[in-house]
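One chain of protein is taken out of this complex; the other chains stay put.
Read from first to last, the chains carry the letters A and B; within each, the first residue is number 1.
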Amino acid sequence: MRKIAKSALDSLFAAMSESKKVYLPVDGEGGARYQLWTEGTVLSEAVNTVRSAKDFFFPQTENLVEFKMEGKKLDVIDVRRETEDFVIFGVRACDVRSFDILDRVFLGAPVDTYYKNRREHGVIVSLACNKPAETCFCQTFGIDASAPAGDIVCHMTDDTLFLDAKTEKGEKLLATLEGVTEPCADSAADEQKALIRSRLDKLPLKGLTADKFGGDKTKEFFNDPAWASLSESCLGCGTCTFVCPTCQCYDIKDFKTADGVRRFRCWDSCMYSEFTKMSAGQPRLTQKERFRQRFMHKLVYYPANNEGIFGCVGCGRCLAKCPIQMNIVKVMKKLGEGGDKND
Amino acid sequence: MIDMKEPLMPVVGEVVDIRLDTPDIKTFRVVTPDGKKAFEHRPGQCAMLSIPGVGEAMFSITSSPTNTEYMEFSIKKCGCVTEWLHSMEVGQQITIRGPYGNPFPVDDVFAGKNLLFIAGGVGLAPLRSVINYCRHYRDRYGKIDIVYGSRSKDDLLDYKEIIDEWANDANVHVHLTIDREQEGWDGHVGFVPNYVKELGFDTDKIAVLCGPPVMIKFTLAGLYELGFEKTQIYTTLELRMKCGIGKCGRCNVGSKYVCKDGPVFRFDQLDELPDEY
Partner (left out) sequence: MQKVTRDILVNKAKELLANGTVDRVYGWKKGEFAYDVTPALFKSEKELDEFVFGDFCGANVSKYLVAESKKAGGKILVFLKPCDTYSLNQLTTEHRVDREKIYAVGIPCEGMLTGSALKDKVDSVLSVETEGDTVKVETLYDGVKTFPASDLLPDRCRNCKSKKHVTYDELIGEDGEVLDSGRFDEVEKLEKMTPDERFAFWQGELSRCIRCNACRDVCPACTCEKCVFDNPKSGLENKAAADSFEEKMFHIIRAFHVAGRCTDCGECSRVCPQHIPLHLLNRKFIKDMNTFYGEYQAGEVVGNRPPVVNYTKEDIEPSEAVKRGE
C-alpha cells in the first residue's frame, strides 16, 4: 500500500496524466459528474455522480459503422479508432460492481467488441465511501462500500489518500506513481475502513434484503397484483434507466450524414412505450408491463442468467432522481406482500 | 452458442433475384458481391438485413443450409424496412449479419423421427429451411407431413416449389388448404387448425408449428386433443430485435432472449416463460 497527502492530490493526478487520461468526479451545476482532469480540477466529495460510471465503457451514444451508398452499391466502413488507455478515479464500490454486471452481458459470447475495447483500456481506481447516503443500499447486494473492488482501491482520511493495488493493471499504474507517493503499512487504512463500516451499519436502508428474489422466482412475482399500483403513476420516462449503472438496453439507429449513413447505438429504456413495439404487435401494451420488465430484469431475469447475481447495485440514484419518487426499494418491499388492494 | 468476431458489423449482400410469391410476400435471393454465401447457418436461424438510413430487421433464413450458392428470405410487406425491401430492384446492395438464434434440433431430436410441419401464411418462411434440409437428407427422417394453409391460393408461399418438388418426394405428404372457396381451387377449404384435426395425425411424430398467433393457439389445442405432448411440439417466436445477440434487451420473454435462446422453442419450454409474447 502507498499513500499521499490529500493536499498533494494534484501531483498524483498530474503523475497519472503523464501516461493516461484521468477522469474523476467534479462538482458542477446540478451535481457531480466525471470530467477529464486538468491542472486545477478538484475532486468532488459527493457520494455519487449524477450519471454513473458506465458511460466510460457503454457511452450514451456510440458509432458502430458507416455506410456510403452510390446507386445500388453500398460500402461498409469500420470507423472505429484506437482507444487510448485511461484512468477512472474515484469510482464507488457500487459502480465498480456495476462493471461486473455489464461485463457478464457484453463480454459473454458473442463478445461486444466495442465494449471490450474500452474495458481493456480502462484502469479503475475506486474510492471507499466516507459518507454513504441515506439512499444507499449496496449492502443489500453484498457490496462493502468500505472495501470496494477495482484495479487500485483507495481510502481517504481527512489528510491522506491510501492506494492499494489489487490487479496487475493496478500495480503497473501504481508503479508509475512511486515518485509522488510513499509506502505505508497495509493496515494504514484500517481505521478508516472501520469508521465507514460503522456508518454503513446506521444507514436507514441497512435492513433491506433481496432474499425473496432470485432467478427461479418468475412465476412467483410476474403476476403479483402489486405491479398495478406500483406502476400506476409511472410517467414512462427513462430517468431511472439512464442514471442506473447497470441498465444496459440499447437501440441501434441510423443517422443520415452529408455523404452517407452513420449507424450508432444509444441507450434505450424498457420503460419507453416504443421499446418492444413491432409492426405486427406489442407484447408490453401498458406501462404496467414495461415497469414490471425493468424490475423483474434486475431482481429475477438477470440472476436467472447469471448465477443468482442481482442486476442492482444499490447506488440509490433512482431513489434520488425518479420524477415521481417510485423506485426499486419500494418495489422490493411491496412485492410478495400478497393481495394488493388496488388491483 | 454461436460465436462471432464482430457480431454488430454487417457485410454487404447483393440481391440477385426477387420473386413475387404472393401479393404481399417477396422472396429475395442474397449473395455477397463476389457471388458467395454471406455465411453458413442452421435450419431455423435468422439474419439481420438492413438498408442503411431506413433500418434493420431480423428475418428467418428461408433457404436450406444445404443450398451452397445463396441465401433466400421470404418477406412480407408490413413495416418501414419491409416496404423498402419490397421496392428494391435486382442488383441492389443491402447489409446482412448473422446467423442468429438456435436452430431446430434437426440432427439429434428430429433424427429418425416422423415429422409434421404445420404452417399458416408467411409462417412457412422459417419452416422452408428445415423442410428442405430434411428433404435433402431424406433417409435420416421418417414420414414427413406438411400442412399448409393461407387466405387464398394466391397467398400460398412457395406454391410452385411445393407442387413441383415437395409433393413429388417419396414419403412426403403435402396437405394444402385455403380459408375460402376459390375458382380454380379443388383442394381443401378451411382453416389450418380444423384441417389438422380432420387429418387426425398419429402421435408418433414431432410437430413443428409456425404461423399467426390465433392459428398457433387453435392448432395447439387440436394437437393436444389428438394426444400430442408439449414436449413433441416446436414453434418459433418473433419479437422486436435490434442487436441479435441477447444484449440490447428488448426481445426477452422472462429470462429468455428470443434472438439468442430462441427463436425455436418447444412448448413445454414456453410454459416455463411468462405470458408476454
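The criterion applied here is as follows: a residue touches a chain if its C-beta (ideal position, glycine included) is under 8 Å from a C-beta of that chain, and two chains touch if they have at least 3 such contacts.
As the structure is a prediction and not an experimental result, all values here were calculated from the model.
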| item | value |
| --- | --- |
| Sole contact to the chain not displayed, among A:50, A:69, A:147 or A:188 | A:50 |
| Residue among A:75, A:120 or A:232 touching the omitted chain | A:232 |
| Absent-chain interface as seen on chain A, which is shown | 29-31, 33, 46-47, 50-51, 60-61, 131-135, 199, 202-205, 229, 232-233, 235-239, 241-243, 251, 253, 255, 262, 264, 266-269, 272-274, 319-321, 323-327, 329-330, 341-342 |
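The rule we apply is simple: only the chains that are shown with their structure count from here on.
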| item | value |
| --- | --- |
| Complex interface listing, chain A residues touching chain B | 64-65, 67, 69, 72-76, 78, 105-106, 108-114, 215, 218-219, 222-223, 248-252, 254, 256, 260-261, 263, 265, 268, 270, 275-280, 283-284, 289, 293, 296-297, 300-302, 304-305 |
| Residues of chain B touching chain A in the complex | 1-12, 52-56, 78-80, 82, 89, 91-95, 238-240, 242-243, 245-255, 272-274, 276-277 |
